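Only a single protein chain was left out; the remaining protein chains are all shown in position.
All chains are identified by letter, namely A, B and C, in their written order; residue positions are counted from 1 within each chain.
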């Protein structure tokens, strides 16, 4: 019973979340549009504030918000990784108490409205899928992660789940042809490489994940995660590690037998809950030691 | 004070909501995928049930759900309007008490994953925007509405709000170049025409709305609604009436002056609430009498 | 085919939604707290704006927002009905074009934090359930509706669904002891009575609904709606009509037989979708003619 021990402050952080930023670049011909959500967290020695109510050298979260908008003025926002690096580099030295900063960014994609093959200069429609980045800056390093959020994908065949462990609570039959539906969340690490062609790489990783998702018979979500991760690491030597989090959204055959109808993989009902959740990291050999 | 008057049952309805249906059509070459959410409401004389607890001739909402899946077996689901007509035609005579049915459908669009210009046969990714339909069947008529939900669009210029009414509570300045951002919800009526090429028309209306959204200087969301509605009615004589509901999502210039920066329409912050909400119907001359 | 008919503007409205207002009344001893969300819609002849882009005499939705906060300064906000009446009375004459206004209000309830039976003067915690009001003002009348939102209730017994209509798509067995769970949404009309003790009545109606929900064997959600409505009208002669919308949230017995376990109404799983949805109005005899 640890009662007599002194009480102390453990890890802390604070910052501003859901800063919604839009920038319009008014080129003569066509406008460019960037739509971001930014979250900032500061790390450091905040014991004076937490323990004694002393705000000296504590930046206000409102200042963090202002800084995002001010920095956006001179940054092209073409790559959220580089904007995040600029912000995190600034925030890690914002006050003597601060020793590090984490900046998380989500880009909400828009595409030009196109009518009869002609794209409009100033009118846009929102596209599916979101690009994310996570930048962590300490006093002597900056590490860069990129990612994908909410990429909904589905295979109508070439997926199963067979030969698994059975115990007294197992009722699920083997399946060698089921629907596999998921919402891909992926995060991959560029380590301390801060000058990569982030946009090209992001589009390449996304295409690699989509191509792999559809190119094999999937004996499990687990194995498909591994194949997608391996394909990304093999194609992109700059990536050290990739992590996937995939909900297994259950599309279940509806029982039509009471109505005298067969249902050979045609009619499904979809359930919101519960869902399977499978997570896995694929990395280079040297990674675990390093991290 | 109406105390002494008898109490009676007014309008009632009941049904099943959020029936999630997926159908896979397993053609030899490529699978087709249809992903719908269906809501059903029955109308009729349900006084026995409500007033006296007598369930005789009251269909269970579970039966409505079963019926959706059973009907999906033999319907191609290529057009949600025609599937809704089939369901509503059945439900309006499901029991002696029932005199009408409303079936609302939403199609969640998926598109084939395409890699290097080659589309996959069995792998899909979710697309943006949703197609809706609303079918109302009574004993002697069926009326068909189609619609669009959650179509996010944005113009970076060619939008303003000037010369409006000012009173003692007005602080908003005139604006002749603002961002216009909204999520288009539209509903249009085909009246009792149940054999139209619904898919072609839906795609045509959607394109007409998008084309009009971007083709003019918008002095107000109100005027843009009218122009979009008029364009649809002029292009599609089969449509009797169209209704729009558009939130005005406010993208506000961020004040960069305290930081010595100018902000000529470049840097915006986005607010979730509050938002303007503008609604309008555009219809043919004969409509109001008829409805 | 109605092609040759002129196109015209049908019904329109516009306003501001999700205006979030908090007022603190700093009494010497204890602070009072009111937390509201307000939606406003204006009705009138807006053809000049919609059809020709002429904003003359069109109030800005931003002005509506300002007005809510300015009016809150001098109104105690003790009853959302009376605040809504004040706002709607003002908005219906805000400009020569405006002929009516609808103001919808939701009160988010807070209660004082109480420690060892002593309530704190300035510290609050959010309570469950929401109070709503809807005020419609035209040039010559004001009608008042009050309501309840999101009141989650559940009965573990004294509920069933038996003897219902069966057809070829029916698989549901009769049930004479099931869980009944729902989220009550109710709206009731005070007609043009604008000087009632709205707070006392709201609390009375809420208690009457809760008391009736639990006081009988429910043969159907439909019958329970009727009983709750009838009880309210019998207890409150000022109320002309009440409407209920109740989702039937399905709590289903989990099949424990494969594990050698009986399940006599003990273990349930809860599904989010689909759900039954039952709606009904109970009113005084004279109502339908009047409305």
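Note that a residue touches a chain if its C-beta (ideal position, glycine included) is under 8 Å from a C-beta of that chain, and two chains touch if they have at least 3 such contacts.
In this text the structure is predicted, and so the values were computed from the model without any measurement.
S.K.: Which of these touches the unseen chain: A:83, A:110, A:124 or A:161?
M.R.: Answering carefully, the residue with contact to the hidden chain is A:161.
S.K.: Could you list which residues of chain C touch the chain missing from the display?
M.R.: These residues touch the chain not displayed: 19-26, 31, 33, 35, 66, 69-70, 72-73, 110, 113, 115, 120, 122-129, 151-158, 179, 207, 210-211, 213-214, 251, 254, 256, 258-259, 261, 263, 265-271.
S.K.: For review purposes, identify every residue of chain A that touches the missing chain, sorted by number.
M.R.: 1-3, 5-20, 39, 41, 46, 49-63, 65-67, 70, 94-95, 161-167, 169-172, 219-223, 225-226, 230, 233-234, 237-238, 240-241, 243, 247-248, 272-288
S.K.: Going by the touch rule given at the top, which residues of chain B touch the chain that is not shown?
M.R.: Residues 168-169, 171, 258-259, 271-273 of chain B touch the chain absent from view.
The criterion applied here is as follows: only the chains that are shown with their structure count from here on.
S.K.: Find the chain most remote from chain B, comparing centres computed as mean CA coordinates.
M.R.: Measuring from the centre of chain B, the most distant chain centre belongs to A.
S.K.: Can you identify which chains form the pair with the largest number of contacting C-beta pairs?
M.R.: B-C
S.K.: Would you mind pulling out the distance in Å between where the CA atoms of chain A average out and where those of chain C do?
M.R.: Chain centroid spacing, chain A to chain C, equals 38 Å.
S.K.: Can you give the whole-Å distance between the Cα centres of chain B and chain C?
M.R.: Taking the mean C-alpha position of each chain, the two centres sit 23 Å apart.
S.K.: Cα centroid separation between chain A and chain B, in whole Å?
M.R.: Their C-alpha centroids are separated by 30 Å.
S.K.: Which parts of chain A, given as residue numbers and ranges, touch two or more other chains?
M.R.: Within chain A, the residues that touch at least two other chains are 258-259, 271.
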